[in-house]
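Missing here is one protein chain; the remaining ones are kept as they sit in the complex.
By letter and in written order, the chains are A and B; residue numbering begins at 1 in each of them.
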Amino acid sequence: MEAVKQELKEKIISVLNLEDVNPEDIKDTDPLFGAGLGLDSIDALELIVMLDKDYGIKLLDPKEGKAIFESIETMAKYISENRTK
Amino acid sequence: MSKCYINGTGCISAQRTFDTVFLEAAEVNNQENVLTIKDPVYKNYISPGAIRRMGKGVKAGIVASSQAMQEAGLENVDAIITGTGMGCMEDSEKFLKAIIDNNESFLTPTSFIQSTHNTVGAQIALGLKCTGYNFTYVQNAVSFESSLLDASLQFASDEIENVLVGGIDETVEYTMSLFKLAGYIKTESEKPYQIFPAKSKGVVYGEGATFFLLENKITSSTYAELAGVEIINKLPIEEAEQKLNQFLAENNCRISDLDAVVLGYNGDIDDEIYFKNLAENCLKNITQLYYKHLSGAYHTASAFGLWIGAKIIHTQEIPAIVRANAIAKDQYNTILLYNHHKGRDHSFTLLKRCQSTT
Partner (left out) sequence: MNQGVAITGMGIISAIGNTVEENFTALTNNKVGISTIDNIVTIHSDSIKVGEIKKTNEALVAELGLPADNNFSRTAMLGAIAAKQAVKNAGITDINEYKTGLISSTSVGGMDMTERYYYEYFKNSSILKYVESHDGGDSSQKIADTLGITGIVSTISTACSSAANAIMLGARLIKAGKLDRVIVGGTDALAKFTINGFKTLMILSDTDNTPFDNERKGLNLGEAAAYLVLESDEVVRKEGKKVLAYVSGYGNANDAYHQTASSENGDGAFLAMQKAMKVAGLGVDDIDYINAHGTATPNNDLSEGRAIIRMFGNKAPDFSSTKPFTGHTLAAAAAIEAVYSVLSLQNNVIFPNLNFKTPMSEFDLLPQTSLKHKPIQHVLSNSFGFGGNCSTLIFSKSE
């Protein structure tokens, strides 16, 4: 689980091109959207593709992402429980 | 029926034009057949949250436009009108490649949403929270002049008091390789490349973002009056002189009133015929200038040409590097620009000095 969290932080920074952010800046429970990292709806779509491509998890409705992408913690948990690769 | 004045400019080009007075740092690069822009430090102007999705044309456009506004001392505008021949090529190419290379799988939206031709205008509006009129023209060599024409119509009907008008194009690797393949760009074997007089077909390509803040009044920052602009899709070479005279007459002017002409010589021997036809005949006694050896040739390079014209009227000096002939004048009060591409999309643009700015 810890490894997945670290991996996610690195991936999010790279996929979303967050140049000035370091993995250690992102706390596991920080909100990713809105006030926290400041991600938006387009980033959510990028993350949906990342789930599909890297973990074999397909989300068909972007609304499903809302709860999953709340924080690194929620994402890591969802991935650990649902990954197919 | 307001007139229209250039009260601010911002220019990001293949030369150092961003933090200079004029062309004092310009150098001819005859070793490359694609000239790329000298980037300012974008992070100094654009927030990290916004910049992370932007292609280079968007970044350059935002910075050039903000410089134009700053010079004019404005914090917002009534309208934003942009021209781009090729649009946001970087993101278009990224998305298209991803579609083909991944067989339509695992695609993400960012490059698609940044790929539309109006992205630069949209991102400027978003940054300024500007809800005014926002148009983007994509008509090859008159993309920028279409924007000027639109702006001048709106000044004439008093719909706006000020407007940002800009021309933006970006180069991108694979498309440049296609242009080389299709013979639009000079071949490596021709190095060192010569733009004027032209020796062969093809151009030295370029990119840039040039913005102008136009207002309906003369201020302490006024460069010149944008006195007229005309676009003509197809102009037989033998009719060019008559069209030019007609354009000048419509703007209460004659060839003998011109102090300089800025010509769009682009290094292509076929395109050059159109310019020479005027330069060697009706314009032969006029100071002649060119600029695409500095900016490279691209659809909105004529905006760089207009920047040169405006700077000359403002500084009353002609840098030696842009001269195409040796004729000099004491004053530069009236300047004409003429451009076209492959015999299509001709444009005439007229600048006049404003007395109170002298």
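By definition in this document, a residue touches a chain if its C-beta (ideal position, glycine included) is under 8 Å from a C-beta of that chain, and two chains touch if they have at least 3 such contacts.
Computed from a predicted structure; not experimentally measured.
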Visible chains that the absent chain touches, using the contact criterion stated earlier
A, B
Where B:Lys59, B:His117, B:His293 or B:His340 are the choices, the one touching the absent chain is B:His117
Of B:Ile218, B:Ile232 or B:Cys282, the one touching the omitted chain in the full complex:
B:Ile232
With the missing chain put back, which residues of chain A would touch it? List them for me.
40-42, 45, 48-49, 61-62
Even though one chain is not shown, chain B touches it at residues 53, 80, 85-87, 92, 95-97, 99-100, 103-105, 107-109, 112-119, 121-123, 125-126, 128-140, 142-143, 146, 149-150, 153-154, 156-157, 178-179, 181-182, 184, 231-235, 299, 344-345
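The rule we apply is simple: only the chains that are shown with their structure count from here on.
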Centroid of chain A to centroid of chain B, CA atoms only: how many Å?
42
Residues of chain A that touch chain B when the two form their complex:
15-20, 38, 42, 45-46, 49, 52-53
Along chain B, where are the residues that touch chain A in the complex?
48-49, 51-53, 106-110, 113
